[in-house]
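Structure provided below as structure tokens; questions to follow.
With one protein chain withheld, the remaining protein chains of the complex are depicted in position.
Up next, chain A:
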């Protein structure tokens, strides 16, 4: 298993109560697995996760994407800029 840090923002940070959540995933790391692992590591995120996107190195990825373990990974709740 590989330990990776997932950055939290806005409502996700508030729910998790921290800036990052560490998750454990198997290699190769698929984006979908990070969502699942987040619900284990921080169950309080569960209601928000279905509406979140995952960003890897500042770009959105789809659930099937394979992620390099050295990447910067962020959980992106629904945005509301402007």
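One rule holds in what follows: a contact is a pair of C-beta atoms (placed from the backbone, for glycine too) under 8 Å apart; a residue touches a chain by one contact, two chains touch by 3 or more; residues count from 1.
Convention: contacts and distances are computed from a predicted model.
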What does the UniProt entry say the missing chain is called, choosing from "Molybdopterin synthase catalytic subunit", "Electron transfer flavoprotein subunit alpha/FixB family protein", "Urea carboxylase-associated family protein" or "Hydrogenase expression/formation protein HypD"? "Molybdopterin synthase catalytic subunit"
Taking the full complex into account, what residues of chain A touch the chain not shown? 7, 9-11, 14, 51, 55, 58-60, 74, 76-82
